[in-house]
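Every protein chain except one is present and positioned as in the full complex.
The letters A, B, C, D and E name the chains in turn, as written, and every chain counts its residues from 1.
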Amino acid sequence: MYHHVKKLMFTVEVGEPDPRFGGMLLEQFGGANGELAAAMQYSVQGLNCEDPARKDLLMDIGTEELSHLEVIGVLARSHLEPLRKTGKAADSDPLIAVVGGGGVSLNNSQGNPWTADYLKISGELEVDLRSNMAAEARAKITYERLLDYTDDAGTRDALKFLMSREIAHLKAFGRALESMSKGPYEIGSLEPEKDMVEPYFNDSTGDGELGTDHTGPWNNADDVKIVDNPAFAELKSR
Amino acid sequence: MYHHVKKLMFTVEVGEPDPRFGGMLLEQFGGANGELAAAMQYSVQGLNCEDPARKDLLMDIGTEELSHLEVIGVLARSHLEPLRKTGKAADSDPLIAVVGGGGVSLNNSQGNPWTADYLKISGELEVDLRSNMAAEARAKITYERLLDYTDDAGTRDALKFLMSREIAHLKAFGRALESMSKGPYEIGSLEPEKDMVEPYFNDSTGDGELGTDHTGPWNNADDVKIVDNPAFAELKSR
Amino acid sequence: MYHHVKKLMFTVEVGEPDPRFGGMLLEQFGGANGELAAAMQYSVQGLNCEDPARKDLLMDIGTEELSHLEVIGVLARSHLEPLRKTGKAADSDPLIAVVGGGGVSLNNSQGNPWTADYLKISGELEVDLRSNMAAEARAKITYERLLDYTDDAGTRDALKFLMSREIAHLKAFGRALESMSKGPYEIGSLEPEKDMVEPYFNDSTGDGELGTDHTGPWNNADDVKIVDNPAFAELKSR
Amino acid sequence: MYHHVKKLMFTVEVGEPDPRFGGMLLEQFGGANGELAAAMQYSVQGLNCEDPARKDLLMDIGTEELSHLEVIGVLARSHLEPLRKTGKAADSDPLIAVVGGGGVSLNNSQGNPWTADYLKISGELEVDLRSNMAAEARAKITYERLLDYTDDAGTRDALKFLMSREIAHLKAFGRALESMSKGPYEIGSLEPEKDMVEPYFNDSTGDGELGTDHTGPWNNADDVKIVDNPAFAELKSR
Amino acid sequence: MYHHVKKLMFTVEVGEPDPRFGGMLLEQFGGANGELAAAMQYSVQGLNCEDPARKDLLMDIGTEELSHLEVIGVLARSHLEPLRKTGKAADSDPLIAVVGGGGVSLNNSQGNPWTADYLKISGELEVDLRSNMAAEARAKITYERLLDYTDDAGTRDALKFLMSREIAHLKAFGRALESMSKGPYEIGSLEPEKDMVEPYFNDSTGDGELGTDHTGPWNNADDVKIVDNPAFAELKSR
Partner (left out) sequence: MYHHVKKLMFTVEVGEPDPRFGGMLLEQFGGANGELAAAMQYSVQGLNCEDPARKDLLMDIGTEELSHLEVIGVLARSHLEPLRKTGKAADSDPLIAVVGGGGVSLNNSQGNPWTADYLKISGELEVDLRSNMAAEARAKITYERLLDYTDDAGTRDALKFLMSREIAHLKAFGRALESMSKGPYEIGSLEPEKDMVEPYFNDSTGDGELGTDHTGPWNNADDVKIVDNPAFAELKSR
C-alpha cells in the first residue's frame, strides 16, 4: 500500500526558468532511463520477487524513485513555466504548450510517450539486479550531462542530489548481487558448453577508416581462443 | 563494410516442427532481449566508440550477433513450417500465417514489432559495457527457459550454442570494463556527494502480505546510514 | 514524497490459479484503462494542478491507484503461477513464461507494453476532471466484465472491491467538477460561436443494413437546427 | 458507405503562412485529441453500436469529424508551404521537409505517428458517450490554445468554427447520455458494494511544498467517510 | 467533405460465426496492410496532391477504402459475436472480450494498435503511386490467404469482392503512373551517377545451407558489372 506526503524529497528552488532546459529534464521524467522507468522496473521486480530481503530492497528503492519522479517533475514544470504564457516560447515545444497547457506529461525530451518497452524485468532476481545496476549507471551519466547544461544553482543542487542517489542505489544493488554467491559471469542454472565459450570470433577484421584489429584482456587470455574470420573458415559443423 | 556468407554459424536440424515453440523462438529473433537487439546495440555503440580496441570488440560481437539472428531465424522458420500450410495451426498465430505467409518477421512472441526502445546506447563506453553485460545476462536466462520447452535434439543443440555464446560475450564485455580502471560503483567523471550517497531510505516498511523489513549488506554496512520512514521525518531541507 | 507499507490494500486469496484469467487481469495492470494508467494520469495531473484543494484530491486518488496496481499485480501473479512451471500452460503466453519467467510485467492482456499514449492530461483542471470521470467509467465496466470470467471467490471479492472504488472515484471527481461552477457544456474560457453550435449536420443518411435516420434529444430540440446532407448543399453534382 | 465531395466544410484562407504554427496544427490532424482520433473513435463505436438512434448519432458526428480532418489538413498544409521550398525553414521540422516533402502526414506536432492507443472504445454505449464527452472537452481546449498562437484572420475563423463544433458535439453526446436514464454515477449493470464506495482514503497527507490537506464536496458529504492514512491503520511500524 | 450512407458497399451475410476467423479478419481492419491503412494513405496523399486529375483519383479510391473498412468491420464483428457472450471463447482474445466488449477496435489480429507508421506518404506523386501499387499487392495476397481459412459462403463472397477491388485499384494506380511519362526506374529529378549504378555488389557469397551464388537478369546484363566480395577488394575510393 502506498502513502503520499505533501513534501518533496528535495526542495526545488529554480532561479531563472529556462524552457529549453525544462524540455531536457523531461528525459528524466518520462524518458528511457528516467525516474518513472526506475520506479516501475524496481517496483514490479519487487512484486515478483520471492527472496524476502531483496524484495524489501527493491520496494525501498522503487518507492524512492517515485519520490524522485516528483522532484524532477516539479523541477521540469518550473523551467517550463514560460510555456504557460502565450508567446514565442511555445514554438520550441508545441506538444507541451498546446496539448499539455505548459505542464509536464510522461513524454521524453522529444515528445515520445513513455513505454514499458524501456523496462527490463526478467523474473530472475540475479539478472534483474544486473539490469538495475546498468540502469543506475545510465541514469547517473544522464544527470551528469544535464548538469553541463544549466548554471542555475537550485537546479544544480537538485540534480546533484538525484545523481548521487543513483550511485547509492548502484551500490545497494551491487551488494545485493554480490551476497547471492554467484560469480560475475555465472547466470541462471544451466552450465554453458565450455568449448563454445572459449572461442573469440574475430568477426570484424581489416584495416581502414573504422580502425584495425586489437587485442585486450577479452581476447588475449588463457581461457580464450581467437578464431579469425570464422565466416570463411572451413567451419567444422557439429 | 559487411559481407555475408551462405552458411549458418551453427547448423540447424529440426526434427518435428512445433509451431508453438516457433512462436516462442521469435522472442529471440524480434524480441526485447533477442539477437537483433544485441546486434544493433553493440554495432551502434561500436560506431560511436572512440576507444579503438573496444570499438573492435563491439564490432566483433555486434557482427556475431547478426549471425545469431540468422541462426534463430532459420530455427524459428523451421518450427513455423506448419503455418505455411492452410489449416488449424494458423489459429495460433494469424499474424504469422495470414500476414507473413508463415515466415518470420521482426516481431516478438506476441506479435509486437521490434523497436529501438529496446536498446541501451549511452555514448559513454563504460556505461555501454555495463548495459551490455546486463543484456547478455537476460539473453542467457531466456535461452535457458526456452530449453525447458523443447525436447527436439537439434533445436536444443542450437539453443545451447547460442546460450553459451552469451556467456562468452558477458565475459568479454566484463573484461573490457575491468581493464578500464573504474571501480564497480564509479560512473562518469562527476563525484557524487558523499552525504547523499550514505543514507539508505527505508521507504517500504511494515509487516504484512508483502513481507517485512530486512537488512543485508546493502543497508547494514559501515558506509550506510539507514533513514527510517523519510517521508515522515522532519527532513532537514537543504 | 511516497512511502510504501508492506500490506495490500485488499487481501488477495486465490483458490485455483487460472493462467488464462491471469492474462486477462493484466489488462488492469498494464492495459489502457488499468491501474497504472489511472495512477499516472491523476498523479501527473495533481503535480500540474494549481488549485490546492483539487490538487489534494488528485494526489489522494492517484496514490490509491498505486495501491490498486499492487493488488491487481499480486492477483494476476497468483493466477499466472502455473506459467512459472515448465509445461503446456506456457503455450498460452510465451511472453510471460519465457521472457518474464511467469511474473507480471507492464503489458496488457495481449502483451502490448504500457504507453503514456493511454493518458489524458490536458493541463486544464476542469477538462482533466472530465477525462478522469470517463476513465473511471471505463475501468468500472472492465472490472464488471472480468467478473463474468471467474468463479473464484477470493478473486471475485478483490475485483468487487476494485470495481466499487472506481465508482467512489467517479463520484469524487464528479463533485469536484460540479463545485467549479461550470455548466456541463461549458469548457475553457472562449465562447463558442452560437450559430456554429446550433446546426446538427445530418452527415449519415439513407436506409440500409446500417440502420436509418433517427431523431432524439440531441437533434430534436429548440436550440438545434438539423442540416440535411451538408456535403451536397448548393452543389452541382457531376 | 462513404462519399466525398470536393468542397471543404469550412473555407480556409491563410494570409501569411507560418510553418511553426503549421506544425502546431498537426496536433489536431494526427495528434492524440485531434480530428482523426475523433472520427475513428465515433465511427468505430457507431459500427459496434446496437441502439439504432444513437448509432445514427455516432455515424453523423464520426462523419463530420472526417470533414474536419480535411479542413485542418488543408489549413496545416497551407502554413507548412515554406517547407516545400528548400531553405532554412526545413530546419524546424526535418520529418516534414525531408520525408514528407513539406506535406502533411498523420503525425502529431512532435512527429509521433498517430496510434489507435489514443482511442477509447469500450463496446458499452453509455461508457463510450462519456469518453466522447471528455474527448470533445479536450479538443475544445486545444483549439482554444491554438487560437492564442495565431493572428491570421482566416486561420482564426476556421479554428473558431472547429472549436464551436466541439461544443455542439459535446452537447449532442451529453443529451444522448441523459436520455438513457442512467444516473451520473451509475455505470454498467453491477451494483458497487456500498461500504466500499463510502470511504474516502486520505492517501496524501502532510503539509509542505505540495500543499496541505483540504476538504470539499468530494470528501465532506453525508455519504462519504474520510479514512486517514489507511496505509498505517492497525500497523505496527518497525 | 464526407457523407455517409447507411448501406454497406457489399452486403455481408455470415453463416456460422467463427471468432478465430474474426480475429484474423481484424488484420484487414486495423492491421498494417488493412483498409484503414489504405484509406488514410490515399486520402492524405490526395490532400497533398497538386496534380488535379490524380488528386481526384486518390480521393476516389481513398473514399472507397473507407467503405471497405466498414464492410470488413461488420464482417469481423459478426464473426466475433460469440465473444459478446460470457464463456470459453473469450479466452482466445481477452482484449476483444474484456476491453472491447466483443466489438471491433482498430487493432490487428494480434491486438497491436493501428499506427501511422504503416503509411507511406512521400509528398512526391510518382513515388506515392508506386507505394500504393505495392500496398494493393500486399492487400490482395492477404485476402487470398484469408480465403484459405474460411468455408463460410457469405464471408467468402465479401472477401472476393474486396480482393478483386484491390486489383482494380492496382490497375488504376498503375495507369496513373504510366501516364506520367517516367521510366520504370526513373525517380525524382536528380540523375543517378552512372558509374555508381552499374556495379552489382556480390555481398553474399559462398556455398552452404543458405544456398550458393546465382545469376539472373539483375546481375547478368549489359549495363551491370558484378563486383565480387567488395568488402575485401582493394576498393578504389573515389
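Observations on the model:
Everything below uses one rule, namely that contacts are C-beta pairs under 8 Å (C-beta built on N, C-alpha and C of every residue); 3 or more make two chains touch, one makes a residue touch a chain.
Fair warning: this is a prediction, and the values are worked out from it, not measured in the lab.
For the options E:Q45, E:S78 or E:S122, the residue in contact with the chain missing from this view is E:S122.
Set against the missing chain, the residues B:L25, B:A38, B:A53 or B:L66 yield one that touches it, B:L66. Mapped onto chain A, the footprint of the missing chain covers residues 20, 23-24, 27, 31-33, 108-112, 141-142, 145-146, 148-149, 203-213, 229-232. Contact between chain B and the unshown chain involves residues 1-9, 30, 36, 40, 44, 47-48, 56, 59-60, 62-63, 66-67, 70, 73-74, 77, 84, 99-107, 113-117, 119, 121-124.
Chain E meets the missing chain through residues 3-5, 7, 9, 32-33, 46, 52-57, 59-64, 67, 115, 117-118, 120, 122, 124, 126-127, 130-131, 133-134, 136-138, 140-142, 144, 147, 160-161, 163-168, 170-176, 178-179, 184-185, 187-190, 192-193, 196-204, 210-219, 221, 230-232, 235, 237-238.
Note that only the chains that are shown with their structure count from here on.
As for how the two copies chain B and chain C face one another, under half of their interface residue numbers coincide.
Of the two chain pairs considered here, C-E and D-E, the higher C-beta contact count falls to D-E. Chain A and chain B have CA centres that are 14 Å apart. Rounded to whole angstrom, the centroid-to-centroid distance between chain A and chain D, based on C-alpha atoms, equals 32 Å.
For chain C, residues touching at least two other chains, in rising order: 1-9, 32-33, 56, 59-60, 62-63, 67, 70, 74, 99, 101, 107, 110-113, 115, 117, 122, 124, 141-142, 203-204, 210-213, 230-232.
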